[in-house]
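My questions will all concern the structure given below.
With one protein chain withheld, the remaining protein chains of the complex are depicted in position.
Now for chain A:
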């Protein structure tokens, strides 16, 4: 079964990057991918102090990643657990590497760096134990998502992240992925006039914008609703105290008041667990909020590739034109060079020959480049769209499940409420 938020984190057998060194081949079927070779968990979080790059003391949280090969059922024996510690920044490094290396893949997002969409009782402090705990779950989820992805799971850097404590950072940097990174991808606001983008990607980009906008709106309102709900429940707790004090001066009403007050206390206390559970639901939505960004990045990459392609084609066309003009002596387009040569005298035939030769070489190069860029572009569209289809199915599954789990939570809350108020009503009726 695909990784899912609703399930307990321990027992999710996932697969590993099997063959280091070979080019990642997209497998033919999903069955090959989910080899169930490795169990992965992020089991602990620990506060650490150390020195940062500027030799200043800093506090950070380290997370324990445990891995274990899943033996076939015939063996019946548990293999030993390997473990290593990683901090959030290393997860970030891994993800950035994956983003650059697999631009056609919708790369799973990391849990948020800083607590966002908090309602007042929740701390926005990164060191807060509840935040750390939710982040631990989020990081585990990230690893499981990558490990169950047909392409990403085969990456050796990912495998080393899970298994090789020392020297991993150096290994990543040695891949030189930072150089491959297209800075334009980060500049999300910059617009590129692309003449013929694949319409599907344009639509997808709109969708990812809408998804991002609607989920953040939803999360914001949900946080406010949670805040208000908290208020309603907690004020009822005041009844408990006053009923108790009042019962002291009443003879017949005393017992009923006192016991009703107790139920009011129970009611007020129950909201804490209810809202804690809801935070997990919010985290599920947040994952897809961040996924929307990853989706957008893929569309962007297509846009940039298409833009480069169109620019290259444009450049080739103009070079061909220039070449033609030089060859035939006609000046079809205005050029400064042409003007100056008219004013200051024409160049010699030898000079012109030389120029034509250079241009012809450039044109040859350009045509080859254009061909390969075209091919690249088509391959990208094909593989990206395949992953996007996979992502869409995953998203629909996960979100539907999240909505169902939300309903389950509401039902549980209602049942608790019914119980408390039934008890309270009984006490009141005995007053």
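Criterion: contacts are C-beta pairs under 8 Å (C-beta built on N, C-alpha and C of every residue); 3 or more make two chains touch, one makes a residue touch a chain; residues count from 1.
By our rule, contacts and distances are computed from a predicted model.
Missing chain, UniProt protein name: "Sorting nexin 7", from among "N-alpha-acetyltransferase", "Sorting nexin 7", "Protein IQ-DOMAIN 1-like" or "Ribosomal RNA-processing protein 40".
Check A:236, A:296 or A:319 against the missing chain and you find that the one touching it is A:236. When the full complex is taken into account, the listed residue touching the unshown chain is A:218, out of A:218, A:312, A:356 or A:381. Screening A:47, A:180 or A:400 against the full complex identifies A:400 as the residue touching the chain left out.
Interface residues of chain A with the unshown chain, by the touch rule above, are 207, 210-211, 214-215, 217-218, 221-222, 224-225, 227-229, 231-232, 235-236, 238-239, 242, 245-246, 248-249, 252-253, 256, 260, 396, 399-401, 403-404, 406-408, 410-412, 414-419, 421-422, 424-425, 428-429, 431.
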